[in-house]
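All protein chains but one are shown at their positions in the complex.
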Amino acid sequence: MCLAIPAMLRSIKSDRGIVTKEGLDLEVDLTFIPEAKIGDYLVIHAGMALSIMDELDVQETLMLLKGDLQK
Amino acid sequence: MSFITSLHGNGARSTHELIQNVFLPELNNDLLSPHDAAELTWNKNDLIITTDAHVIDPLFFSGGDIGKLSVCGVINDLLTRGGKPLYLSANFIIEEGLAIEDLKKILKSMAKELNDNQIKLVCADTKVIPARGKPGLFINSNLIGEKINSQFTFQAPQKGDRIYLNKSIAEHGLALLVEREHLPFHGVLKSDCQALYHQFKSLFENEVKVSYLRDCTRGGVATVAHELAHLFSLSIELFESKIPVNKEVKVALQFMGLDPLEVANEGVMLIIAPKESNLLNQFPELIEIGVLKEKSSFPVILTTVIGGQRIMAYPDHNQLPRIC
Partner (left out) sequence: MMSFSSPEVTKDLLVQLEDEMIYQDEIRLMEFCGGHTHQLVKSGLMSLLPKNLKMIHGPGCPVCVLPSEHIQAALDLLNTHSHLVIACFGDLMRIPTLNGDSLLSARSRGHDVRMVYDPSILLSMAQKEPEKQFLFLAIGFETTAPATARLIFQIDQQQINNLKVYCLHVTTPPAIAVVMENLKPERRPMGLIGPGHVSLVTGLNLYHEAAAKYSVPICISGFETNDLLTSILVLVKSIKSMKIKVYNEYARILKAQGNLVAQKLLDQVFELRNSFYWRGLGQISNSAYQINSKYKHIDAEKCFKLNLTKVPEHKQCQCGSILKGEKSPLDCKLYAKVCTPSHPLGSCMVSSEGACSAYYAQGISI
């Protein structure tokens, strides 16, 4: 369940903001991510931003997990 | 600001004024008959005819309106059987309360498509009915034409034939969904409603080897695939990596959990041609998206981007956005 898509925050107005992805804009509620700043990639579900996405690709993720496996 | 009322449907003076003041300024031409029937000269051997009803809501959308749709739709349908459009007959069922300015805009859109494609409206009728909510309009269009090339014949569809599309998909249905359900996506989403006659008439003039043409409208490419698999008693394999979808459409569909293959189009032509056809020489813009195969228990299969497979079920419902 839970379709949540990352998109870039391009403007903030009080507790709401506009995120953008490939030319499509969506207005979202930023209440749950008070630290969000312009340029951040936010994960959006049902109009709410729930998390900020970090730069981490598959290889880096696998390394982290392999580390966990070995601990 | 004036509105359509039941008087406009009484068949008497108000109806006459509506026709004189609203319909004729946009649609009048030398063949539009003031009588109960239109008399046309027909000295061709073949007659091609198609009909369609347009009940779309909202009437106006990004990329077009019901007027444009009511002409482009039937032009494309006629084209799929090699038809050159000539004469249109149309019925307008108008709900009380529709703004006359809106009606004028719609008729203007129709007139533009008719003029661009050298089609004449030869007869029309209007009725007025009580509104059930927001006042709307229904248009039934019937288009008559002749064969572009009476020598042209279709090849028999067979396994190995390739399936092509002329452009990216899912735009019309998505634009309408966003407007109708007031979804909060803003940007470049636009219906792809367009007439394809001028683009493809040379296919018939030059007798390009093709086995089938189909206008992909309601239910999307997946629906057409199922219909054709049934019609030909074959099965269809589509290649996900080849299906053309514009970036912003892909993103909007991702947000809403929708499959582009199941979303309606209005300017997408699907063409099936034998492998050895010169179709691509004539139309290099076409995109190959699939192939006809032997009949199987699953009529339509999708080979995914990662090389896996899944069944495309026959779409049976309106596409609705999900959050889960």
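So that you can tell them apart, the chains are marked A and B in the order they are listed, and the count of residues begins at 1 in each.
To be clear about the criterion, a contact is a pair of C-beta atoms (placed from the backbone, for glycine too) under 8 Å apart; a residue touches a chain by one contact, two chains touch by 3 or more.
Just so we're clear, the structure is a prediction, and the values are computed from it rather than from any experiment.
Quick one: jot down which shown chains the absent chain touches.
A, B
Pick from B:Gln118, B:Ser233, B:Gln282 or B:Thr304: which residue touches the chain that isn't shown?
B:Thr304
In the whole complex, what residues of subunit A lie against the chain that is missing from view?
1-4, 6, 27-29, 31-34, 43, 45-48, 50-59, 61-62, 64-65, 68-69
Residue by residue, what part of subunit B touches the chain that was omitted?
132-133, 181-184, 240-241, 255-257, 259, 297-298, 301-311, 313-314, 316-318, 320-324
The rule is simple: only the chains that are shown with their structure count from here on.
Nearest whole angstrom, what separates the Cα centre of subunit A from the Cα centre of subunit B?
Whole-Å distance between the two chain centres: 38.
Please output the residues of subunit A touching subunit B within their complex, sorted ascending.
Contacts found on subunit A: 1-3, 5, 7, 21-27, 44-47.
Flag every residue of subunit B that touches subunit A in the complex, lowest number first.
184-189, 247-248, 250-252, 254-257, 322-324
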